[in-house]
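Beneath this line is the structure, given in structure tokens, with notes to follow.
As you look at this complex, bear in mind that one protein chain is not there, while each of the others sits in place.
Now for chain A:
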Amino acid sequence: MNLTLKIWRQSGSSDKGRMVTYRVEDVSPDMSFLEMLDVLNERLILEGDDPVAFDHDCREGICGMCGMVINGVAHGEQRATTTCQLHMRHFEDGAVITIEPWRAAPFPVIKDLVVDRSSFDRIIQAGGFVSVPAGSAPDAHAMPVPKEDADAAFDAATCIGCGACVAACPNGSASLFTAAKITHLGLLPQGQPERDSRARAMVEQMDAEGFGGCTNTGECTAVCPKGIPFDTIAQMNADYLRSASS
């Protein structure tokens, strides 16, 4: 198949950036989206052009490093799929595809499609953990956890921290990301002692980073490659309120 790509090019944080059009030919439908970009980049290098910078690593949908807005949708239109797991068989021959970086003030562009997501790490630093130094743990069976709690905690814990939720949100909110961690740890008995302080600190950090507020539009959960449930945000709000009133 032959495609026209319109890709955001930006040489660095001080560059304004622009869309640049590229043609790619003989794309196999079995290629992944990133393999299609690899092919383009190999060509650009040989032609003496600057290849398109994009983040990626595991290429199996779990590390959370890749992410681009494809035709206006974070990670592309296929549901529950990271960019690296998106395959070209889902595109029509002759299609025009626009490719842009995550756009949000707390995710400044480093180059082309690469953005700085260190704000996410700082939200975790604020309280996204259980304080248990190595070696201090009791036997794993000392505290049984009801299966439904463990399963629900797992569902929230599968967040890969890619940032698609922020890119999709009209407010640039990081609520789904933050709520996923608060919900994961808040559902487990091990997470109880720090539950209130965690919710408060993480929400405050999220605000301090410049992420917007949540207005329940639900775009985040629609693009989330791991299907983090929307109701985690309600859980976050409940925990936050409880901590604020305690």
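Basically, contacts are C-beta pairs under 8 Å (C-beta built on N, C-alpha and C of every residue); 3 or more make two chains touch, one makes a residue touch a chain; residues count from 1.
Throughout what follows, contacts and distances are computed from a predicted model.
S.K.: For the chain that is missing from this picture, which UniProt protein name fits: "Imidazole glycerol phosphate synthase subunit HisH", "(2Fe-2S)-binding protein", "Nitric oxide reductase subunit B" or "Succinate dehydrogenase flavoprotein subunit"?
M.R.: Going by UniProt, the chain not displayed is called "Succinate dehydrogenase flavoprotein subunit".
S.K.: Touching the absent chain in the whole complex: find that residue among A:Met1, A:Val39, A:Val73 or A:Ala95.
M.R.: A:Val39
S.K.: Touching the absent chain in the whole complex: find that residue among A:Val145, A:Ala208 or A:Leu241.
M.R.: Among A:Val145, A:Ala208 or A:Leu241, only A:Val145 touches the chain that is not shown.
S.K.: Of the listed residues A:Leu3, A:Ile99, A:Leu188 or A:Val203, which contacts the missing chain in the full complex?
M.R.: Within the whole complex, the residue contacting the unshown chain is A:Leu188.
S.K.: Which parts of chain A are in contact with the chain that was left out?
M.R.: 12, 28, 30-32, 34-36, 38-39, 41-42, 44-46, 48-51, 53, 55-65, 81, 85, 87, 89, 110-111, 114, 116-118, 120-121, 124-126, 128-141, 143-147, 150-151, 153-154, 157-158, 160-161, 184-185, 188, 190-191
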